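With one protein chain removed, the remaining protein chains of the complex are shown where they sit.
Up next is chain A:
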Amino acid sequence: MKVIYNTLFKRTSTYAVAIIASAFFFERAVDVSSNLIFETVNKGKLWKDIKGKYE
């Protein structure tokens, strides 16, 4: 915690950079996981699941 505070949070410049950089990873994580949840809930109803029946 001490190291993180002194390297990232102490200066506004590094703090802002840390926020923006982690926003990228956060976005990716949220998108992937919400997509995964949607596909698990709707398993069997999606086009990629029933595609085989029509080809």
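The rule is simple: a residue touches a chain if its C-beta (ideal position, glycine included) is under 8 Å from a C-beta of that chain, and two chains touch if they have at least 3 such contacts; residues count from 1.
Everything below uses one rule, namely that contacts and distances are computed from a predicted model.
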| item | value |
| --- | --- |
| UniProt protein name of the chain not shown, from "Protein archease", "Cytochrome b-c1 complex subunit Rieske, mitochondrial", "Late endosomal/lysosomal adaptor and MAPK and MTOR activator 4" or "Ras-related protein Rab" | "Cytochrome b-c1 complex subunit Rieske, mitochondrial" |
| Contact with the hidden chain (one of A:23, A:36 or A:50) | A:23 |
| Where the missing chain touches chain A, by residue | 1-2, 4-6, 9, 15, 18-20, 22-23, 26-27, 30 |
